[in-house]
Structure formats: structure tokens, C-alpha cells
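Taking it in order: structure first as C-alpha cells, then the write-up.
For this view, one protein chain was removed and the others were kept in their places.
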Amino acid sequence: MEVLAGLSTPIVMGILLGGLYTLIALGLSLVFGVMKVINVAHGDLVVFGSYLAFAAMTMLGIDPVLSLVMGIPLLFAIGFGVQRFLLNRAFAVSLDAALLVCFGISIIFQNFCQIIWTPFSRGLRPPYALESFSVGVVHIPLVYLLDFVAALVVMLFLREFLRRTYLGKAINAASQDRGAAHLMGINTGRVYAFAFAIAMTFAAIAGVFLGLTYPFTPTSGVAFLIIAFGVVIVGGLGSILGTFIGGMVFGLAQTLGGYFLGAVAQMLVAYILVFVILAVRPQGIFGR
Amino acid sequence: MPQKTLLKVSNIDVFHGSFQALWDVSLIVKSGEIVALIGANASGKSTLLNAISGLVHPAKGSIEFEGKNISALDPFQIVTIGISQIPEGRRIFPNMTVLDNLIIGSYNRKARSKREQNLKMVYELFPILKERKNQLAKTLSGGEQQMLALGRGLMSDPKLLLLDEMSLGLAPIVLNDLYKALREIREKGITILFVEQNVRRSLEEADRAYIMEVGRVVLSGDVAELREEEEVKKAYFGV
Partner (left out) sequence: MKITIPRLRGGLTPLIAVIVVLALFPIIGVPQAWLLYLFLFFIYLALANMWNLLAGYSGLICLCPAAFVGLAGYTVAISTWVGLPFYLGIIAGAIAAAAFALLISFPVFRLRGIYFAIGTLVLPEVLKAWFLLWRPVGGVMVGRGAGYAVKGVAGVSLVEWYWVALVIGIASIFLMRIILSSKLGLGLAAIRDNDNTAASSGIDVFRLKLYSFVIGAFIMGIAGAVFYTYSGYIEPLSAFSIRWLLVALLATVIGGEGIEGGPIIGTAIVVILHFLLARYAGISLLIQGALLVIIMLLAPQGIVGYIQKTRAYRPLLKLVTGR
């Protein structure tokens, strides 16, 4: 019973942390599902979102979550532009070219953040970031709960968007059969741009909650890309629910890894998990 | 009453890389007609349809629709002006429901406002689609999928319907239903150009036909005349 009581906190925290990882992975999953490419810049774009919120907080005094009012349109526009002008063209060359262009974008954003905000570790710490609450023996920082709630909200939004709107259905159609989508009168180039832009708004949101949960530096992106990739693989392509479960798998891996092996080993556990998953079952558990 | 020319393809050449798929091909479809495009495999029939749909562009010659040159338009624009293709192999979206497949058919601006109206028409033509509207498209039988593909094409509110090898893999009974539906579609004022390998059936259903071989149009005319043509009888009916 002692052991169980001790474990209950990391387990609950792991599940809630899964919300953060779901948030981070949703954008990656959307782009992967539609355009069949892993945007290796995704982690860096999420961290860029963290920095934007940081700038809003330090320069304008705006709460990070509220700063999304500015962050979301900005990242939406950046995403739209990147896909429309860079990636669409890269796809025309080859899939590998698109991968390398994403890598170039990753380097650009990493160093842009480094130039403006220095390599110093930063964090988003509004007053509520330090709050925590207790449920029975379980003691949880408030931000973890916020991560989880945010993930639920975004997932719900995505599901309804894909189900109910023309654009959502078009994105779905284009990801299943691009040529047939053409014949429906769908401008696939523009649809891809919208899909990427939406993925970027998810990155903006994920960035805010990442910054509230963890400290970040300009090079933090890679670590979260790898975890997001792992989440997407576990969840399988095209499944929002799968991504959510994948998020929790990684959240739990981290908190339990930290509980048993110490804080420093947390990232290592996550990386090894990704590697194991890749080696054992790259097509995921839920995917089509 | 003279019918007006809806689609006019004039002397087009189409290349796939360095391979020439169409040689100096011309074709006319008049409003209200059912026209058949007949030929064996690799005769260029699908390429011709794809050229009309804007998926490939002619290197030479022109394609006109309602008098306007459409040869340089993007595929999604061509759908908007009223040409809808039901591609070979159906290519319905397998992981979307029947209803969603139909709805996505009305994606283009013009068709959206007429969605409910067109949906009703499609359900009348193919009641089975209404029955199965919440099922995933991949669970439908071959014939039902073809109906879905047709219905989806109709949802874009077309003036001209292009059908590529509708009969592939379908039983004669199912085909009868489909051709009956085509006739009803024509009654509603939609013009049809369909591609077939089955010569006999095509000549039964169409008003006029074009026969293609290796990228060229070798024969054309009213089906009554074509049926009498010595060459047709010899080549396709073995007489």
C-alpha cells in the first residue's frame, strides 16, 4: 500500500502531463496524416510559441494563455506561408527535399530564438504557475491540470472541425486520396497550407503550456520533436484518440521514469521508449 | 432543335514525359447528349478525360467548354465551371462515410448552395446510398461504390459528367441499374461523356461515339451508323 500511495502521484501527474504531449503531438500528427511528412521543425516551432508567450509576458505584461490571442494568428500566418511558399515547392522536388527544407526551417527558428532571447533557460511563470493542489494523497502542480484541460479542448475542436466543416472534410479527403480530392474541386495546395497553418496554431498553444510546465531553451525543440514523434507513432496515423493515448504513454513514461530513476533520467527514458517503439512496431497501435 | 456545343476538344497532343499519349485528338460533345469514348487499354481514353479535367495539359491544341478555353485551368477550377469526372476505379474516400463522401462532392463554391437539393436527387437516383449514408465508404460493395462515386460527382452540380470505365468489375445486373441512372441523369439536363471498353453496351446506351486506338481517334459518328460500319463490325464484333 505504501508503494501504491507513493506511485499515485507520478501516475496522476503522468496522465496529466500526457495532455501536454498530446498538445505538442497534435500538430505533428495533423501534418503527417495529411501531407505524409514529418515536420522536423515542429519541436522548434512549439518552442518558438513558448518564446512568443514569453515576449508577451516580459514586454507587455500579458498572461501567456491570453497572449495566444496574438500568438495564434501569428503562427497561423507563418504556417500558411511556410507551406504555401516553401513546402509545396519542396514537395514538387521530392519528399526528401521537403524533409531537408523542414530541417533548414528548424535551424532557422532555433537560431532566431537564440539570437533574440539568448541561450539562457526561460520559463513562463505567471502567479498561478506555482500553485498546486491536492486530491487525497496526490499532490499536483496546477499547470499539469491546465495542460490536460487544454489538450481536451483542442482535441474536441479538431474533431469537430474535421467532422463538420467543408475545409475539415477537404483535409480529410486530401489525406486519403489526393488525386480524387482534386476531382472534387478541392484546391489541394491551399488545403495543405490551411492544414499546416492549423497545425501551427496547435504549436502556438502547445508552446504556451510547454513554457508553463517546463523551462525551455532555443535548443529544447529536438527533445519535444522526438517525444511528439513517439506519441504519433504509438497513436497511429489519423487517430486523435490514439494521439491522446500516446501522449499519456509518454507522460507516464517520464513521470514513472523520473520516480524510479531520478529526474535526470527522464528524457533518456522517453528517447529509449521512442527507439523501442520504432524498432518493434512503427505502424502504431491505433493507426490505419 | 439544334443542340449547342458544350465541349470542344480541338487537335490536342498530350505527353506523359517524353511519351506521346494523344495525337491530334478532336472531339465534340453537344448539350444533352450521351457520348461514348470507346477503345482498348492504353488507347488514350483516360488521358483524354484527364486532359479535359485539367489533370494533364495539352502541349498543342485547345479544349473549350461553353465557348471558353479551359486548357490551362487547374483541376479544381474545372470542377467549378461545371465539369465533373468520376475516375477509373471509383476512388471514393474509403474512411469517410457515404454521406461525407457526397458532401465533399459539393465542395466547390457553386455547388454548396444547392447541396440539399442535389443530395435529394442523388438519394432518389440511388436509394441504397440513403440507407447506408452513415456507413464508411469502404464497407460498400463494388456496385454501391460506383453509385456513390456517381452520386458524389453529381453533387458538384455539373453540366458535363465524365465517366471513366464505370463498368469495370461490375455484374451486368448492377450495370443495368447504373445505365438506367445515367439515362435519368440525362433527363435532368446533364450531358454525359463516358469511357468504356465494352463496345456493344456502349453503342446501346450512347447517342454518338468516338473510337480510339493508340492515342488517336479512328472513327466517330452516330451509333446507328457506327454499328453498320464494316470496320467496327469486324474489329469489335468479329463479323
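Letters A and B mark the chains as written, and numbering starts fresh at 1 in each.
Simple rule for what comes next: a residue touches a chain if its C-beta (ideal position, glycine included) is under 8 Å from a C-beta of that chain, and two chains touch if they have at least 3 such contacts.
Treat the numbers as computed from the prediction; the structure is a model and nothing was measured.
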Omitted chain's touching partners, listed by label: A
Omitted-chain contact residue, chosen from A:Val40, A:Ile171, A:Leu212 or A:Ala253: A:Val40
Option touching the unshown chain, where A:Leu26, A:Ala173, A:Ile186 or A:Val274 are the choices: A:Val274
Sites on chain A contacted by the missing partner chain, in the whole complex: 37-38, 40, 86, 89-90, 93-97, 99-101, 103-108, 110-112, 114-115, 219, 222-223, 225-226, 229, 264-265, 267-268, 271-272, 274-275, 278-279, 282
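Here is the rule we go by: only the chains that are shown with their structure count from here on.
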Contacting residues of chain B [partner chain A, same complex]: 53, 55, 74-76, 79-80, 84-85, 87, 91-96, 100, 103-105, 107-108, 111-112, 152, 156
For the chain A and chain B complex, residues of the former touching the latter: 166, 169-170, 172-173, 176-177, 179-188, 238, 288
